[in-house]
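The complex is shown incomplete by one protein chain, all other protein chains being positioned as in the whole.
And now, subunit A:
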Amino acid sequence: MANGKSELFDRSILRALRESQALVIHPDDEDGVALTRHLNRVGCSARRMWPAPDTLPEGVKVVLFLLSPEVGEQNYDWMSAETDVARIAIISYETPEILSRLAKLSTHSVLTKPIRLFGILAAVTNAVQMSKHVGRLNRRIRLLDETLKGRRKIENAVQALMKERGVNEEEAYRLLRDKAMKNRISVVALAEAYLLAHGI
């Protein structure tokens, strides 16, 4: 390859790791300790907890949690509310039950027991990137959703204005936009107010 620049890797991946607090939800045994130590070794700041907490401790960006029928049911309900957290399940079975729980908890990566140190770093960086990606997609979807709803309101207001003033579509929209600018509010907000005032 002729140019060194083109193969520079994305440094944010490792940097993100250094800034991530990781929580290991695993009993205090050989696997739990080895995993927590290795996370610190590769540059995360990690601590271990057992049993699972009822809510996610402040500041945690990566959760590695044991999902095993042998250790009793753990409360992972809070996970569905935490959208920006990278979730890595630690499993010792591939039974349909475990597979379906993995899907329900929308995990980003999986580690298998007994824990092998090779692969942990990749699982964590991958999960962090995945959760960030999903987070970005979700925010974009919310934004598009709102835009879409707003557009419908503007369309309705334009239709009503056309009837009331006997103007064409372009003119009606221009009226709405000018008034919104004068009042320093968004066109959507004005359209909403107009529809409300006219009981539509």
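By definition in this document, a residue touches a chain if its C-beta (ideal position, glycine included) is under 8 Å from a C-beta of that chain, and two chains touch if they have at least 3 such contacts; residues count from 1.
Basically, contacts and distances are computed from a predicted model.
One chain of the assembly is not displayed; among "Cytochrome c oxidase subunit 2A", "Glycine betaine/proline transport system permease protein", "Monosaccharide-transporting ATPase" or "Amino acid ABC transporter substrate-binding protein", its UniProt protein name is "Amino acid ABC transporter substrate-binding protein".
Of the listed residues A:27, A:43 or A:135, the one in contact with the hidden chain in the full complex is A:43.
Residue A:15 is the one among A:15, A:47, A:152 or A:198 that touches the chain missing from this view. Panel shows subunit A; residues 1-5, 7-9, 11, 14-15, 18, 37-38, 41-43, 116-118, 121 of it touch the chain omitted from the view.
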